[in-house]
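A single protein chain has been omitted from the complex, and every remaining protein chain is retained in its original position.
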Amino acid sequence: MIKVVILGQGMGASHFSVGVERIKVGEVEAYGVPLANYNLKYPISELEIVASYDVDENKIGKTIYRVAKELIGDYIPIPKTLEKIEVRRGIHLNSLSGMPVKACGLEESSSLSKAIDEILEEWKELKPDVILNTITTEYARPFRDVSELEEAIAEEKTSLLTATQVYAYIAYLYSREVKPIAFINAIPVPVANDPAFLNLCEKSGLVIFGDDCATGATPFTADLIEHMRERNRRVKHVLQLNIGGNTDFLALTDENRNKAKETTKSSVVEDILGYHVPTYIKPTGYLPPLGDKKFVSLHLEYVSFNGVVDEIVVNMRVNDSPALAGLLVDLARLGKIAVDSKVCGTVYEVNAFYMKKPGPPGSKAISKIVAFQRLLEWLKSIEGVKL
Amino acid sequence: MIKVVILGQGMGASHFSVGVERIKVGEVEAYGVPLANYNLKYPISELEIVASYDVDENKIGKTIYRVAKELIGDYIPIPKTLEKIEVRRGIHLNSLSGMPVKACGLEESSSLSKAIDEILEEWKELKPDVILNTITTEYARPFRDVSELEEAIAEEKTSLLTATQVYAYIAYLYSREVKPIAFINAIPVPVANDPAFLNLCEKSGLVIFGDDCATGATPFTADLIEHMRERNRRVKHVLQLNIGGNTDFLALTDENRNKAKETTKSSVVEDILGYHVPTYIKPTGYLPPLGDKKFVSLHLEYVSFNGVVDEIVVNMRVNDSPALAGLLVDLARLGKIAVDSKVCGTVYEVNAFYMKKPGPPGSKAISKIVAFQRLLEWLKSIEGVKL
Amino acid sequence: MIKVVILGQGMGASHFSVGVERIKVGEVEAYGVPLANYNLKYPISELEIVASYDVDENKIGKTIYRVAKELIGDYIPIPKTLEKIEVRRGIHLNSLSGMPVKACGLEESSSLSKAIDEILEEWKELKPDVILNTITTEYARPFRDVSELEEAIAEEKTSLLTATQVYAYIAYLYSREVKPIAFINAIPVPVANDPAFLNLCEKSGLVIFGDDCATGATPFTADLIEHMRERNRRVKHVLQLNIGGNTDFLALTDENRNKAKETTKSSVVEDILGYHVPTYIKPTGYLPPLGDKKFVSLHLEYVSFNGVVDEIVVNMRVNDSPALAGLLVDLARLGKIAVDSKVCGTVYEVNAFYMKKPGPPGSKAISKIVAFQRLLEWLKSIEGVKL
Partner (left out) sequence: MIKVVILGQGMGASHFSVGVERIKVGEVEAYGVPLANYNLKYPISELEIVASYDVDENKIGKTIYRVAKELIGDYIPIPKTLEKIEVRRGIHLNSLSGMPVKACGLEESSSLSKAIDEILEEWKELKPDVILNTITTEYARPFRDVSELEEAIAEEKTSLLTATQVYAYIAYLYSREVKPIAFINAIPVPVANDPAFLNLCEKSGLVIFGDDCATGATPFTADLIEHMRERNRRVKHVLQLNIGGNTDFLALTDENRNKAKETTKSSVVEDILGYHVPTYIKPTGYLPPLGDKKFVSLHLEYVSFNGVVDEIVVNMRVNDSPALAGLLVDLARLGKIAVDSKVCGTVYEVNAFYMKKPGPPGSKAISKIVAFQRLLEWLKSIEGVKL
């Protein structure tokens, strides 16, 4: 069994919760799970959600079943088995500020250190193997230095801290005091890209995968760019417009959050091609009727042989949250495998495929098809994992 | 120097001829040549066209310069250096039947065996290293058996033979009598996929690359499909419409030629995914104003996590002939490298990347990004080739 | 009440039958019905289906409810009220030849003249006001001359006749013997464009609307072309690719049927622009997984001010049969209004908006937006119709 704690019971986490249960009983195939057909040590059926945290007053105290019913129940049947888990109150630190949501975190009624203690105690009881962080995108700076991070926490400098960073710190405390676990950071806050957190991994055996799960159009763009590179086509520009109607897009109408996202996307094209290309790649807007099925428009021009210019336009309608959920199904399992294998820190071979901004810091983005080959090789190299 | 003989002085061959000369003098970058930035034993400047064959009365006797001027001179400057080579009369065997072209082959004024002798004698004088076959798409069946092929030639059973097959046979004769060379088959006639020709390779040291150069939308589709496979997305259908205004599209309005093309494209999706997917992938129509810059529309639906359905539409405007020419620049050089390395027969690692229907017979199509990795590995393994 | 007889109980007729019943009880809005918000003399609730004819053995004898259940029941709820009408055996005349359907017409077990008599007798009992012809596209030539048409029927020259023409002839007989009715020809067989049938109208008061209901991409293209014309943009080419998975697309894989379709589409662009434009507009292919929701790709280039060239690409996913059904709801009502108003023959103002090949013969296609204005004016001019 892989015991999973969810942070942020939004649409992505709901699709994860629901999809895993439906796969277990054979109600749906494991489509959208990259390694579903590879014989990993832990099959999908081993995943067991043991707790979920959120700060939205409208979710706290409800079962995952009920939250999922409200968020995705109009088009997906919700399994009754999700009635067992109630959403707990977690860390807020203003991660939802500006959103049309009544939010309150544990730390707001007492203090940050008490909130940390409380969650740590809960985890000591729950005995999780993996923490999945899927809270709403926040804007954060890396600490780089452990002492600065610990000082910020100790002195409750809440303006420097985000919920993600505090959760990752609790995962470190837990790893040190109880047993190493894996922290999967699906959002753009720098964790796998923050030397401070990688330092904490070394001290505790904590495994971190991150940052920013590679759903949506950016992995597609990466492979398209690789396709150009391998033909030595000179890319003149890349334009990728994204517009959606889910909470994530609403959150990204906030300039600061958007900036967090843009940073993780901007380097991909240049990393792969090795030269500067003018790009416009970012979440573009929020249009509620699109719901979770966002609209993507991608435009690209390149110079081919003999100086001629070709043009490609791609339009997509993509369900954002299930795509994330499918990756989380692998990441939770790979996290446990990494912990079992005494990996500590982060694993580039995992991040390069699953993440938009793969840690450790300084890593280059590579195309996803190439990254997939390296992921498989890494898996083969880990003792006990046969493919 | 790599001495190159061209078969079929159409738009693709004209772009090849012109582009190579322009690259030599630094007038254009070698964009569209996949291995341009890899340090191959033979740089592009080593390519030297020594002869060109065609059966179009409107081309025979003209210089390559003049033919290129007429075909692509309105948007590409044509180098004067191409005035040295005159287009010679080649084998026809009805390869242009039904096309709005006055065509006559060497064999029509005398006999097939005399035509073969004549060309063989010319090659003995020209001393080519590589034969590039870019004649108009023909419909042909593989011979499978050398004796049947030789019987068809001996008895002048012209209805069983195509120009491509006869040219490849001359390349065999030359390889056996003079020195091994490479025959690059850029069109869908089965040569690298015909056991008869691979058999002739063994007897003579001939190298064959083929069949059907992977330009246009099909390589893109292959990589898109690999992108799906690596996420375990269930592809519901693939639809790829191609419409263009060049001679190739005009030729493909002929049902039989179209069929030749469809066969090389149809298996790609299934080969990569490993399950049956309904597809509609074929040259769709001919619309003259599009010229060489064809229009492609690709549509694909897939099932993602939790059973949701996503959708991708791709539209391209792609210059067909320069794309082919860029690949030929590599293939000519790889052909010489293979000959130098005493490879005889065909090389899957080359074909898998450059061809739509990679030989030898029975080979599976793989995605182009994966094929590119294998191509690089093959190159590394060949003595004298450092990357 | 407007009593309606349906010819051809396929997807279009099923959507018509189902949609009208659902609108009557307020289950869906009358979206897709152009004149739904105009105060016509006959509201939609006045439509009453009194009979349906088909030649598919798998439909004959079943209720419309059951047929609709099988054809569209997986995504549309089918009203029980449709259990009252059973599909009757109609005229075949090979209209389904080549289709994967076991078909048999009334005339096959006896003779054509007996079949005509039988249906005429049924209609004399049913007292229809409107006949909706939605049978599968056939290839037919206009008769031009009444005597030739009557001779073909009298002498049972079945190779010259199609089911549509015979049905229209029965409508004439009925109009002459009982009372004028309206025959709505939703398919490309020339009826409103055949002088022979318009001649029969004069003799009997019959009203004919036709030919080929303007669903799908062609009306859109017409308005797009008008948009170009009104800016004096010079259209360089128009390319419209259609691919679908319903019976209609399967039928159009037959060259002859496709030709019937192409003819009605080809003239639109030229009629509107007044100069020749190279076009490629036709049903392109059949891909079953697309079902009734076809994929359309449209490409257009034009010269704008100062000689610059612009480009437009349109991609659509459109449900074909409901679009047709929405038009039929108006056409049935307009047919009755025309009969009430003693119109006899055809009405260009109706056809120009609702049809791809508007009769009478020699009529020009105009853009749909312009046609809509003329339709409204015609309606205003008819006594008793206030908008």
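A, B and C are the chain letters, set down in written order, and residue numbers restart from 1 in every chain.
Rule of thumb we're sticking to: a contact is a pair of C-beta atoms (placed from the backbone, for glycine too) under 8 Å apart; a residue touches a chain by one contact, two chains touch by 3 or more.
If you're wondering where the values come from, they're calculated on a predicted model, not measured in any experiment.
Remark: the absent chain touches shown chains A, C in the intact complex. The chain not shown here is touched by just one of C:R141, C:K157 or C:H227, and that residue is C:H227.
Residue C:V313 is the one among C:I49, C:L71, C:V313 or C:I382 that touches the chain missing from this view.
Only one residue from A:G26, A:P100, A:G274 or A:P289 touches the chain missing from this view: A:P289. By the touch rule set out above, subunit C reaches the unshown chain at residues 15, 18-19, 22, 28-37, 75-76, 219-220, 223-224, 226-227, 230-234, 293, 302-319, 322-323, 325-326, 329, 367-370, 372-373. Remark: the residues of subunit A touching the chain excluded from display are 236-237, 239, 241, 243, 278-280, 284-290, 295, 297, 299, 301, 311, 313, 315, 317.
Simple rule for what comes next: only the chains that are shown with their structure count from here on.
In terms of the stated touch criterion, subunit A and subunit B have no partners in common.
Per-chain CA centroids place subunit A at a distance of 44 Å from subunit B. Measuring from the averaged C-alpha position of subunit A to that of subunit C gives a distance of 52 Å.
Subunit B and subunit C have centres, each the mean of its CA atoms, that are 47 Å apart. Residue numbers of subunit C whose C-beta contacts span two or more other chains: 313, 315.
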